[in-house]
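Sharing a structure with you now.
What follows is part of the complex, with its chains left where they were.
Labels run A, B, C and D following the written order; every chain starts at residue 1.
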Amino acid sequence: MADWSGYLNLILQGALVTAQLTVYGSILALAAAFLAGLGRLSQWRAIRWLSTIYIEFFRGTSIYVQLFWAYFVLPFMGISLSPMAAGIMALGLNVGAYAAEVVRGAILSVPRDQYEATTALNLTRFQRMRHVILPQALPLMLPTFGNNAIELLKATAVVSLISLTDMTFQAQIVRAQTGNTLIPFAMILILYFAMALIISASMRLLERRMTRGLDGVR
Amino acid sequence: MTTPIIRINQLDKSFGTLKVLDGLSFDVMPGEKLALIGPSGSGKTTILRILMTLETISGGHIEVCGEQLYHMQKGGTEVPANEAHLHHMRRHIGMVFQHFNLFPHKSVLDNVTLAPMLTKGEPKAKAEARAMELLDMVGLADKAKSMPSQLSGGQKQRVAIARALALQPRIMLFDEVTSALDPELVEEVLLVMKRLAAETDMTMLLVTHEMGFAHEFADRVLFFDKGRIVEQGPPDQIFRNPEHERTQTFLRKIIAAGHRV
Amino acid sequence: DLKEQGFARIAIANEPPFTAVAADGTVSGAAPDVAREIFKRLGVPEVVASISEYGAMIPGLQAGRHDAITAGLFMKPERCAAVAYSEPVLCDAEAFLLPKGNPKGFKSYADIAANPDAKIGAPGGGTEEKLALEAGVPRDRVIVVPDGQSGVKMLQDGRIDVYSLPVLSISDLMAKAADPNLEMVAPVIGAPVYCDGAAFRTEDAALRDAFDVELAKMKESGEFAAIIEPYGFSAAAAISTSRATLCGE
Amino acid sequence: MQWDWTFVAEIMPTLLQGLKLTLLITLLSAIVAAALGLVFAIARRSRNPLVARPVSFVIEFIRGTPLLVQLYFIFYVLPDVGILLPPLVAGVIGMGLHYATYTAEVYRAGIENVPKGQWEAARATNLTTRQTWVHVIVPQAVPPMIPALANYLIAMFKETPLLSAITVLELMNQAKSVANSSYRYIEPMTMVGVFFLGMSLVSVVMLRWLEHRFGRLGK
């Protein structure tokens, strides 16, 4: 019979890769989201356009196609990324494009009243953003950011298609080596779910900390 | 004779095709307390918002403290004011809103000190000392550390007044500052405003539906309808002896609805 | 430059016994073992194997993702044009995996084409897919199966009537499935015996030639047979043919 | 490697074939997701914890795990318990179920956006729970959410490539199959990207119209 402890260990190694992809991808996504989200609200048209093009391109094409491009086509342009880097880039930029809209939406949903109050108090645009709007918009973004991070986690399963040894890929190998389908797939389902729970729990924690004493904002 | 602190001259304002202010002209003297009354939609809020530069204007001129508000000189010709000019002019003006618009993520004290520290670069200690004085004046010194969500409506509105005063504007605008409050809480805000009116020589413009308060508070009452001034004069004249028919019906309805004038 | 790098990146498939991944994650199997030994002799101490779909191997090689493919990617004239093959390494005939007793009597790809209800499963971009299509099986009856286990499962579930892979792959799958209701038909009639070779970028013909030299030495010394025969492959089959024949040069 | 236009022309019919299948699957999955999502959303609000709790858990579990793995499960594991679904059906069920957990959230937002006063007015006029849902809540909750629902339609379209794992020859799989037999990746993959981008540009126009027609999300 197959050496199950060894194979399960293999899946755990894959889980580590999945976790790495999720963490680094999320960091890239967060940076991209704030750049592009604030960019779309910029007073300079060129920046608005650039942000819009980035967002629409990455939301418009499938994460799938983006991965294949990053992995198979970019090398022809002289950019050869390691599978890990290609995976992080495609996942981060893809999810970042969605999260950019979250940033923009949260900023726009701070009531107009608050903008008017800052005008009446004669704050500059930058002061308004820094001291009044962002502190109120951030707690609004967090729940959706949590969802975005879970989306990213799930999308990492797709990188098995560019032969990055993540959890799903390892499960496929274990399946090929042992001939058993149920055990490896059930195991990774549980692992994915556990990771998703960790993400949403930490987001809730963060949200609670940020909105402390802020009940009744809306 | 002193010169007016606000001069409004042939002011037009349209929203799309809707003409909200129509060739409006009036002056306000330094220290004057003005009440703006009139039916819903007559443009009272719009005038205050224009003075606070929260809107743009469609035509006409406004002069505040001797300078154009929405225009400036550039190479000898008059051009629309840019953000820097508006920023410069807004020093003179403060506003209190119907829904308070406090910053919900900042404590009461921080609400009051934020603008002086950011716009005037006041050191924290000085801004806080002054804020405490103001909070004391509105009777809320003990709430300095509270968050706005922990206050009642009347308390929030008093904080909003303190916040606007912290910048020491020469002109204060009040837009229906009590109409979002429970009736029992109205009094505490009106008390603060009466004291303010009596103790300072600030110029004040007040929009209200509280006719009794307008009567006590104002030196002069302007009655608006459809973006124009229908009638103006001292409160006794407007409330006891309105000349114009529109003013008479308006006051009659308000009284029928249970308000004292 | 591979020497400087210290390792060679090879593409392998997730298909025992061409490749095997041990429980501790180490890659073995006939193809990587041969490649590892030869690269060592060429002064490249290590190989880094990455598992890839068959269809993605040649594009990956061309995109510089791999330095060589050692995966049981059989030599065929079109492929020979796209990459530079070494001399043959692993040879195998084609086989069918089908229900016990071969109820529909499939012996060749043409038999499948002739039965309008029959569905054949084969790996995407693999030799078997091509053979089936060439034998006249319509596209919608050639099911692209992602991997061997999926193929066995689909056959057991009756989604396909026959699953085609090289003989050794099928026997490995049968051993793991341990399902008495399955049977292998091998070799498939009319299907040629194929051999793979290590595949290199066409620009890297010099590397390929060096590889060939070492491969020939190993074939002669018997070390070659010692590596591949435990996996079930026949060294004699590889030695008896040549690239020139297989590529139709 | 050079871009080859004649090759593009040659593979176009195959790719269009795949596109057709992709659109069909998207549409069918969308119908499943839209209907099932509403059921999820309402069941989750049930006052009976024996309904609300399990439904919540199922929703959370499906949302927290990758569609790819779920598809493997439906296609390769379910037959062991006697449920054998054709690839297309398995794909539609997998995608529909997965996205129903998203549309359920959208509906939930829509339902929560219906002011509390509407529930109370329905009670004060003595409507039953069912009448309240049918005549008062759903008609107000769903239309404002149509743009958000349409967004998921587009997302679904972009996730169809996953179905290659369960042997459905949709657009992406067709492109890979073309690439496999010709050893050319750039043209088919780029064309797939162009198709996706084209569809998403079309859908941006469609969304603008929907937003104009039904109002913005949550407003």
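Note that in this section contacts are C-beta pairs under 8 Å (C-beta built on N, C-alpha and C of every residue); 3 or more make two chains touch, one makes a residue touch a chain.
Since we're looking at a predicted model, the values are computed, not measured.
Protein chain copy numbers over the entire complex amount to A x1, B x2, C x1, D x1, going by this structure file.
Here, only the chains that are shown with their structure count from here on.
Number of steps on the shortest path from chain B to chain D, with steps defined by chain touch: 2. Between C-D and A-D, more C-beta contact pairs are found at A-D.
The distance from the centre of chain A to the centre of chain D, each centre being the mean of the chain's C-alpha atoms, comes to 20 Å.
With centres taken as mean Cα positions, chain C sits 83 Å from chain B. For the pair chain A and chain B, the distance between mean C-alpha positions equals 46 Å. Looking at chain D, one finds that residues 1, 76, 185 touch two or more other chains. For chain B, no residue reaches two or more other chains under the stated contact definition.
Taken as a graph of touching chains, this assembly has some other topology, since it is neither a line, a ring, a star nor fully connected.
Pairwise chain contacts present here: A-B, A-C, A-D, C-D [touch as defined]. Against chain D, the residues of chain C that register as touching in their complex are 54-56, 58-59, 62-63, 78-79, 82, 121, 124-125, 129-130, 139-140, 143-146, 150, 153-154, 156-159.
Listed in rising order, the residues of chain D touching chain C in the complex are 1, 76, 79, 84, 86-87, 164-165, 167, 169, 173, 176-177, 179-181, 183-185. Those residues of chain A lying in contact with chain C across their complex are 2-7, 9-10, 13, 71-73, 75-76, 80, 83, 161-163, 165, 169, 172-173, 175-179, 181.
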